[in-house]
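Here the complex is missing a single protein chain, while all its other protein chains stay put.
Chain IDs A, B and C follow the sequence of writing; residue 1 opens each chain.
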Amino acid sequence: MLSRVGYALRETWQGFQRNWTLTAASVLTAAVSLLLAGVSFFIQKAFDQVLEQWSNNVQFVVFMQPDATDDQVAAVRSTLEDQQASGIVREAPYTDKTASYEEFRRLFATNPTVRDTLTEEEMPTQFKVAPASEDSVVINNLIGQFRGRPGVLDVRSPAEYVKVISKLSGFIRWVTTALWIVLLGTAVGLIWNTIRTAMFARRREIEVMKLVGATNWFIRIPFMLEGLIQGLIGSAIASASLVGLNVIWTGRIRSVTAGLSNVKDLALVHFIVGSGYVGSIVVRLIVLGALAGAAGAGIAASRFLDV
Amino acid sequence: MLSRVGYALRETWQGFQRNWTLTAASVLTAAVSLLLAGVSFFIQKAFDQVLEQWSNNVQFVVFMQPDATDDQVAAVRSTLEDQQASGIVREAPYTDKTASYEEFRRLFATNPTVRDTLTEEEMPTQFKVAPASEDSVVINNLIGQFRGRPGVLDVRSPAEYVKVISKLSGFIRWVTTALWIVLLGTAVGLIWNTIRTAMFARRREIEVMKLVGATNWFIRIPFMLEGLIQGLIGSAIASASLVGLNVIWTGRIRSVTAGLSNVKDLALVHFIVGSGYVGSIVVRLIVLGALAGAAGAGIAASRFLDV
Amino acid sequence: MIRLENVTKIYDGDVTALRDASFDIPKGEFIFLVGPSGSGKSTILRLLNRQYKPERGDVWVAGKNINRMREGDVPRLRRQIGNIFQDYKLLLNKTVFENVAYALEVIGQPRHVIRQQVPQVLDLVGLAGKEDRFPNQLSGGEQQRVSVARAFVNRPLILLADEPTGNLDPATGEGIMKLLEAINKTGTTIVMATHDQVIVNSMRKRVVQLDRGVIVRDQTRGVYE
Partner (left out) sequence: MIRLENVTKIYDGDVTALRDASFDIPKGEFIFLVGPSGSGKSTILRLLNRQYKPERGDVWVAGKNINRMREGDVPRLRRQIGNIFQDYKLLLNKTVFENVAYALEVIGQPRHVIRQQVPQVLDLVGLAGKEDRFPNQLSGGEQQRVSVARAFVNRPLILLADEPTGNLDPATGEGIMKLLEAINKTGTTIVMATHDQVIVNSMRKRVVQLDRGVIVRDQTRGVYE
């Protein structure tokens, strides 16, 4: 048994050395394919984070009359707290007169005439409600519950905005999923292709081995080990590239967002993928590379095994 | 000579039939690689359009005093017209009191108290100036020329917005260019790889041809024709896929933007790449596929020609 | 040990390489297959090694009907048979040593046995000192001798030799024949296809002669023609 293991390892090593054109080609293809796969995971994660952020931004505003009583405000607040408890609403912070006034002045910074027309006392107070769902039907239903209640001046939702976000996030999910499938499919196809070509180049070798009395597994295992190692080297290269790309990517985003408070609204920072997740992609790539290499080589060898 | 051509064509055809594992592998790789290249062209175009749109949106506002005289307004307008003529400013439409008032009400649709505090007469009129450059230094310089002129209430630019757009478009250009280089580089690498492996599988054939007295070109030409045709088939598949993807893509964007006027602001429609440009990508892919196939095969064959 | 019963082999549906051939080879016999080029000698050897199945008839080797054999049992059959192929079928990216060692690795011999036996066998066929060459660094006759060495290194029950002396000079060929005779003496059944009249005539063993796929002569202590 031990001699078998030794044999398989020696065979593998020799396969490497003596067919190095093929080895280099396989490793390169594996690296490229796995990098594509890794990038597809990466893109999906980045957009997931951004979409999450977007859906957090969907909200409507319950304006209280400037002269609403404390009881009226408390009643609305308790309804919102119930809805928060049952998970329909994520959060609903209250903005008092002072805060409302400041926001108003900030918004109208570019329009001084308007900015100076209102006093703090005239500002309506408001609840900014962030529903848990992005679905515009659910949100409209929720809005209906506040409209016309005592002390409520009006309930406004940027209806278009809600619709856009809901459609857009669907669209982006679709795009990233499609990209993911295409890139991953491509990766698998390329690896399979290279392995098959490499096996084709070695088909006579396989035939001779069979004729000398080698069993299928005896032939297959060194090829599989070879494929496994090629896959591992490929995934190491892909992982290193991915980590490198992530460093560059993160650096670029940091430099773009540096000193821009407004950028938060663009959700740009959410495109930064944490190194923890990159680590988990690396693990996936290594497993994928090893499996695809070994299984691919095993299956491809089988094509030439029936002598 | 004619017999040579006939010979080369027959050789090519046989290369196809008899090595069809290799042929299939090469065609598939070419298709995948060219599709990657095509997608990279596509992405770059789509983002270029969006960036163009964004930079069109960079602007600052010259607020005229509500009681500015017609002469004062005309003086500012004439300066802006000069700047337009010299290409520093792209456009500078004037918004009169009525239009300003309507925009104000639209902006404050969700805040009825504010909305109803101002009358039309109290609104300042304004020039919305769209500079030709996105560079914030150039824009600040421009702004300085209007600040403090008679009749000018204030000049305001959403300074953060300008900075963000300027940085963001630089960033996105960087990302799409990087993507383009990586995908195109990958494509070239993969084609080269496959061709070399295929040649490796046929190295003994090449050796025998040399020993029988074939010149290098006599051997190379059928291989190059074979590579050329493989490249062409590959690019046909890639082109068809790209056109298909574009149809799906355009359809998705149309359906997302349907009935959303607000979406214009998100510049989403500018992601639609015209079929004319897709056509030009297809032409590029076909040329690229044919060249890469032929040249790659010719060069790869050379490696095994020195017997 | 080996029995053919009315065996017909047709390649690609229209080339009848062997027609209704029957013979019986007891254990330990040495038999020559002779006949003109293309008469079916290699075909018989390929049938015995289960490289092909016949279209009609049965092939028995070592007590088993190998046409009815499961695919999984074929390697075991082949390990009992030593094969010298007409075109050598060496592994081109293994050295001489490794090529011969492969036949031992296949049957799971431990490394120390391999290290001891392979050089011994290479010495017997006159290849001492060429262990580390690759097949394409050898002369034609040297490659042939590697294939001879590989065929008997694991002491098989049966040795199938297709023109084992075709690329050898008479003296070296004679050496190989002495070797085969010695192996035959230890009980190994040997079937050898050959064109070498001198060898066949000097050995006086059983001769089976083929002509266009038909056995036209089966003679004990026969001569070439």
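Keep this in mind: contacts are C-beta pairs under 8 Å (C-beta built on N, C-alpha and C of every residue); 3 or more make two chains touch, one makes a residue touch a chain.
In this text the structure is predicted, and so the values were computed from the model without any measurement.
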For the chain not depicted, the shown chains it touches: B, C
From C:9, C:50 or C:145, residue that would touch the chain that is not displayed: C:145
Which residue of B:69, B:119, B:177 or B:215 touches the chain not shown here: B:215
Contact residue for the chain not shown (choose from C:35, C:57 or C:156): C:35
Residue ranges of chain B at the interface with the undisplayed chain: 2-4, 6-7, 14, 18-19, 204-205, 207-216, 218, 306-307
In chain C, positions touching the absent partner: 11-12, 15, 34-38, 41-42, 86-87, 126, 137-142, 145, 162-163, 166-173, 195, 197-198, 224
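As a working rule, only the chains that are shown with their structure count from here on.
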Most distant chain from chain C by Cα centroid: B
